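Missing here: one protein chain of the complex. Every other protein chain is in place.
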């Protein structure tokens, strides 16, 4: 891998920015070059919020990525907006709890993760972003999973109860991501 | 150096420079009062003045203290910046009515509201002096100026702004007084007010502003003697003298 770009998109309040930042911290800890870039302005107020993370072994040029290697979409408007933009051969991670369609693109890998449902079942619906983050790392291996765990602990470890939920759903997401990606590559 | 034979001398707080003020203008009196107070309170050597844009734009040449020359109306912002970084120093602004009550209205109101611990000497002569006698926010109803040649029409331009009354409506503690300098008795009272204001600052109590009613015979178009009478009869009637606000626990 030289460079990997992921756009995370959803409603404001779904923890999109945080998920991107956690991934960036993890990349940094792994010794990679990273850039995190948010959408900002009125979009943050209720529309689709999104951020893009670039993780690279080389000096990062453009922080603006129109066609990312991967998109993680948390809601339907984000699916509509970003599924078409993923690079051919790329990856699309769909929060299937809130998105009841799949892409008709044949040139990418789509992984459906019932992230919101998993988070609610685990006791905190707001942990949707952590499920998706786990799934992303499970599917791509762009950063080390152990590093991600340490970052999640570092950044979200203060409230013990919530952290335990986060830790659990992170694993669940990771497993789904890893299994689905393996199935795809065997298919 | 004053000796027993000296009855009148330049105070140490003023430089040995002849001022550019017109005959009959009271800026010179006000400068002297401020300078005397700074020396009497032992503050001169740690004082920074902020000069305005207006007739007293060159005030920095006349005071024996460090001085900053401000953009028009912004002296309270400069004073805020300086005093915040050097609370150990004494800072005062010297501003006219166009400078303070027109273009600098936002800066003075917010500085007073924040309770910035500097002193403002606000010289109100109801007209723009330096630019040649145009209408000021303090010009009286019916008063003739270069930009209201038929007399100030309050239906079009509003009523004169009474600054100390306006500032006294703020909840922030402050020392606010209006004085005049057109007679010896008034000058004595004015000096007392200025001294109280700088004492408030010296004791790190509060923001202080002294409004001084002043004459402008040149732009009022009358003689100095008439100007004194006009101030007493008209300006003083619209802008009543007195203490408008004092911090709690202060006599």
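Each chain gets a letter, A and B, in the order it is written, and its residues are counted from 1.
In this text, a residue touches a chain if its C-beta (ideal position, glycine included) is under 8 Å from a C-beta of that chain, and two chains touch if they have at least 3 such contacts.
One rule holds for everything that comes next: contacts and distances are computed from a predicted model.
J.: Which listed name, "Cytochrome ubiquinol oxidase subunit I", "Glycosyltransferase family 2 protein", "ABC transporter ATP-binding protein" or "3-methyl-2-oxobutanoate dehydrogenase subunit beta", is the one UniProt assigns to the chain that has been left out?
T.: For the chain not displayed, UniProt's protein name is "3-methyl-2-oxobutanoate dehydrogenase subunit beta".
J.: For the chain that's been dropped from view, list the shown partners it touches.
T.: A, B
J.: Given the contact definition stated above, which residue among A:35, A:72 or A:111 touches the chain not shown here?
T.: Final answer for the missing-chain contact: A:35.
J.: Which of B:89, B:170, B:222 or B:243 sits in contact with the chain that's absent?
T.: Reading the full complex, the residue touching the unseen chain is B:89.
J.: By the contact definition given up top, give the residues of chain A that touch the hidden chain.
T.: Interface residues of chain A facing the absent chain: 21, 24-25, 28, 33-38, 40-41, 59-64, 66.
J.: Quickly run down the residues of chain B that touch the omitted chain.
T.: Output for chain B: 15, 44-48, 50-51, 57, 60-61, 63-71, 74, 77-86, 89, 106-107, 109-110.
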